[in-house]
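Let's turn to subunit A:
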Amino acid sequence: MITLAVFIFFAVLAVVAALLVVVQKNAMHSVLYLAFTVLATAGVFFALQAEYLGAIQILVYGGGIVVLYIFVIIIVNLKEIVPERRGLVPKLFLVGVPVLLCAEVVTLVMRTGFPSAPSGPEGSGFREMAEMLFASYLLPFEAASILLLAVLIGAIVVARRRHIDDPD
Partner candidate 1 sequence: MFALIPLFPLLGAAVNGIVGIRYFSRRAVGVTAVGAAGLSFAASIAAFAGLLRSAEPVLVKTLFTWVPASLIRTAGGTTIPFALDLTFRYDSLAAVMTLVVTGVGLLIHIYSVGYMSHDRSYARFFAYLNLFTFAMLVLVLGANLAVMFIGWEGVGLCSYLLIGFWFTKDSAADAGKKAFITNRVGDFGFLLGTGLLLFALGTIDTAGITAAVEGGMLAKGTATAAALLLFLGATGKSAQIPLYTWLPDAMEGPTPVSALIHAATMVTAGVYMVARLHALFSLSGTAMAVVALTGAFTAVYAATMGFVQTDIKRVLAYSTISQIGYMFIGLGVGAYAAGIFHLMTHAFFKSLLFLAAGSVIHALSGEQDMRRMGGLRKRIPRTYFVFLVGALAISGLPGLSGFFSKDEILASAFASGNYLVWGLGLAGAGMTAFYMFRLIFLTFFGEERFSGETAHHLHESPPVMLVPLQILALLAVVGGYVGLPRILGGGAWFGRFLETSTGAHESHLAAGTEVLLMAVSVAVAAVAIFAAWTIYVKRKGEPARRFTERFRALHRTVARKYYVDEAYNRIFVGGVFVAARVADWIDRRVIDGLVDGAAALARGASRLSILFDEGVVDGAVNGVGRVHLAASSLLRRLQTGFVYNYALAVVLGVALVITLVIVVL
Partner candidate 2 sequence: MNILGIPILTLVTFFPVAGMVVVLALPGSRTRAIKLAANIFTGLEFVATVLLLTRFDASSGDMQFLERVPWIKAIGAQYLLGVDGISLLLVLLTSLLTFIATLSSWQAVQKRLKEYYVFLLLLETGMIGVFLALDLLLFYVFWEVVLVPMYFLIGVWGGERKLYAAIKFFLYTLFGSVAMLVGILVLRSQHQTFDVLAMLAAGPVLPVALQSWVFLAFFLGFAIKVPMFPFHTWLPDAHVEAPTAGSVILAGVLLKMGTYGFLRFSMPLLPDAARRYAPAIVVLALVAIVYGALVSLMQKDMKKLIAYSSVSHMGFVMLGLFVLTPMAAKGAVLQMVNHGISTGALFLIVGIIYERRHTRLISEFGGLASRMPVYAAVFLIMTMSSIGLPGLNGFIGEFMILMGTFPVSWLWTAVAATGIVLGAGYMLWLYQRVMFGRLANPANESLKDLTLRELATFLPLIVLAFWIGIFPKPFLAVLDKPVEKIIRVVNPAHFEVPR
């Protein structure tokens, strides 16, 4: 019961913050609300007893990504407020389409529902997770490391002002 209450609290918090992320005029404000969302989501993870995930969420998202956003915005001084001229009807349309899609998915998925444990209980604790990660999911883990290498190179290539040995 308490977990449910905690879940609902954080869920509502996350939804409200997420909405605010999207509607801000100033990107800097959005980042702050994004931090709220991320933290609220971490709370949800805790409520779902995915403590490890919650921790990662706080560390990587809250400590990494959000800070990255702030840094970038400050570094390149992107404080411009983009005037977003768009009429009400198009806005409603653009919001309506994803909402309808979501509604469609929800109704269809909920009609069948999810079976309780089709593959048998494996336990969802930190220990089981760690074991399985290094036993079964070693390969994607390795692949993720190559991914990060690629991202490193890619981000540097694109973000740097010029190529390393460009004459200009």
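Just a few scattered comments:
Here is the rule we use: a residue touches a chain if its C-beta (ideal position, glycine included) is under 8 Å from a C-beta of that chain, and two chains touch if they have at least 3 such contacts; residues count from 1.
The set was built so that all candidates are chains of the complex that A comes from, given by their letters.
In this text, all values refer to a predicted model and were calculated from it rather than measured experimentally.
Here subunit A touches, in this complex, candidate 1 (chosen among 1 or 2). Partner candidate 1 is touched in their complex by these residues of subunit A: 86-87, 89-90, 93-94, 97-98, 100-101, 104-105, 108.
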